[in-house]
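Every protein chain of the complex appears in place save one, which is left out.
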Amino acid sequence: MIFALAEEATPGTVAGFATEYMWAVPLLPFLAAVIIGFFGRKMGGKEHYVGIFAVGAGLVMSLIAFAQLAGGNAAVEASYTWFRLDDSLELEFGMNYDFLTGVMFVVVTTISLLVHIYSTGYMHGDKRYTWFYAALSLFTGSMLFLVIANNLMQMFVGWELVGVCSYFLIGHYWEESPNSSAAIKAFITTRIGDVGFLFGIFVLFVATGTFDIIEINHLAEEGELGGSIATIGALLLFCGAVGKSAQVPLHVWLPDAMAGPTPVSALIHAATMVVAGVYLVARMFILFEHAGAALNVVAIVASITMLIAAALALVQDDIKRVLAYSTVSQLAYMMAALGVGAYTAGVFHLFTHAFFKALLFLGAGSLIHAVHSNNMSDMGGLRKYMPHTFKTFIIGSLALAGIFPLAGFFSKDEIVGEAFRAASEETQITAIIVFASAIITAFLTALYMTRACIKTFFGEYRGHGTPHESPPSMVVPLWILAGASLSVGLLGLPVVGPFADWINVPGETRHGFDTLYNIVLPLASVGIAVAAIWLGWVLFYKERRQVDILSTRFAWVYRLLENKYYLDDIYMGGIVRPVQYPLAAFAYWTNQHILDGIVNGTAHATVGAGQGVYGVIDQQVVDAGVNGAAGLTGFSGGLLRYIQTGNVQRYAAFLFIAIAAFVALFGLT
Amino acid sequence: MPVSYFLVLSALLFSVGVYGVLARQNAVLVLLSVELMLNATNINLVAFSAFFQEAGVAGQVFALFVIAVAAAEVGIGLAIVILIFRNRQSVDVDEMSLMKW
Partner (left out) sequence: MAALAQEMIFWAVAAMMGIASIGVVTSRNVVHAALYLVGTLMGAAALYILLLAEFVAWVQVLVYVGAIVVLMLFGLMLTRAPIGKANFDNDQRLLSALTALAVFGVTSYIMVRAFEGQTIDLSRETGTLTASIGEVIFSTYVLPFEVVSVLLLAALVGAVVIARRD
């Protein structure tokens, strides 16, 4: 029905009834977080229902609203000013619900709901169950808040909120110091990017006078922004995207973030939070388009990232790390797509990737739950024990590798196609680089996923005990996601798929059916993927072969990859330590000498003042006054007592004199 | 008859009474002087009563009450003087100066 509506729909001017109320959708999870946070203790084990209900309602609303939007209703923009400084500065809460927002909403709410359900099984018995669900709901609300923002400040607020929630959730098992360190690392690394983001916002504000996204894009399009200002602003914004979406050089936090519970990894570090960077670039795409070389920078950074990350994924033992590096690589794919101007392709890949990456992560969670270990060296031959997990994981892997007709095929193929088009028709250098990187990365992707599948599901079981399939609460979401991975690709069918009608940049035309782009290139990419799978099978099925070839012939490569290109060490030794120790020493010196000096000095001054006051003022002035008054009273009393003669007539005499005086006084005046 | 005659006369009697109260040594003579003062006020009252005819006989009634009070006062006063005489064998006012510094 949606397809039919989309084909005959024209953009309308009437907003659907659901789209107008989409601002409620972020609010529901926030409310749920508050409720769970405050009352979760008393709910026994039932607090997950609050979160599930909130996110489920959000999902329903998102679907209805998206259907309305697809059916021809207009996008909605509304805002509420909450702070205004004359006419120069205006901060507002706003919502901007258009197709991009709608797609993101559907993705976030779907994955969040499935993760909520999955976690009832995975996190069962965890001692911080309540807090986990509160943080999950808070995260969902923050992400939706970020997505629906119509101005950069609000988006930044949402950005930081999701960062904080990520910190909470990564550090869920904070009793082990590696986990808390990972949380801090994630937060600080993304923070570094956020500095750039904030400065980008400032630059754009100074240039345009507004935070409003639509306004800024419009101004960029009109050419009102100076070319260099737009470039600087866009690049600074991209810094934030680099941090949040784990592109080189700020990608180092994502693998370590796998210290968090697996549902968290699925939700935050695969499907939603990390795509915030891609979302930012997509939102500000018009700005980027008119920002000179900004898109080229994006493309280059993305290309480098996708290659590096894919190579690293090849040598990990921890299955979550494989998936983490895979995520970095796929995010780079999305960024690269945007970098060559393939807006629709990039967003479509975001959309499909969310589903199958979440599937892979949840599947990994299922494996970890069964084997009680993250490492693939403890797994093996699990296809016999965990059939559902096996099947869904294979589906996810095939989707990731880009095999027809799974979702990943359509999205990846489109990116590769667009890159090729940009490279061949417009001969942009960056497009050529992107195309080459994409092809190589596709090969590596299929290769490492094959390795992962083989090491996990084939061969002999290397762990102890007998692993068993996971409970339905965990398996059902897997199948749902598997179904999605199988089907959502069709939305992006070239020529006929509705996705391009929904998500497009104005001026981007749909290409008709073309043999090169619609037959040859897809076949080529599938062929590359199949070749990689075959190579993987050959290399890894017999484990000895892997050890032989890689560790002897390419031992230095192996070591390089194993140590993540020594990047972490470079960062630690080159950046962190030189800053940390001198800075700490300086801070300590400042504290001891300056701050303590001030405090002690103030104390001494006060004591001295007190003594001065006591000695001079209190002793001499005040006491003199008091004693003097007493002395004066005594002295005058000593004089006055002589009036008391005891002689009554004397008293009477005084009385009459006084009477005479009074009478004179009152009578004569 | 100018009313001021009566007023001056009463003032004169009052002043003489004041002198007597302050200057006499014998307690009974002091009481005598007090009577003089009271009498002077009575004259004042009755004179005004005659002067302010619209006030009716209020002044005279007042004067009657003063006389009654004066009588009571003399009774008590003399009782006290007699008691003092009984205790100290003297009615010399100057000698009764115990309450001095």
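Residue numbering begins at 1 within each chain, and the chains themselves are lettered A and B in the order written.
Note that in this section a residue touches a chain if its C-beta (ideal position, glycine included) is under 8 Å from a C-beta of that chain, and two chains touch if they have at least 3 such contacts.
Since the model is a prediction, treat every value here as computed from it, not as a measurement.
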| Residues of chain A in contact with the chain not shown | 649-650, 653, 656-657, 659-660, 663-664, 667-668
| Where does chain B touch the missing chain, residue by residue? | 1-9, 11-20, 22-29, 31-33, 35-36, 39, 42-43, 46-47, 49-51, 53, 56-58, 60-61, 63-65, 67-76, 78-83, 85-86, 91, 93-94
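Assume only the chains that are shown with their structure count from here on.
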| query | How about chain B: which of its residues touch chain A in the complex? | reply | 18, 21-23, 30, 93-94, 96-101
| Contacting residues of chain A [partner chain B, same complex] | 641-642, 644-649, 652-653, 656
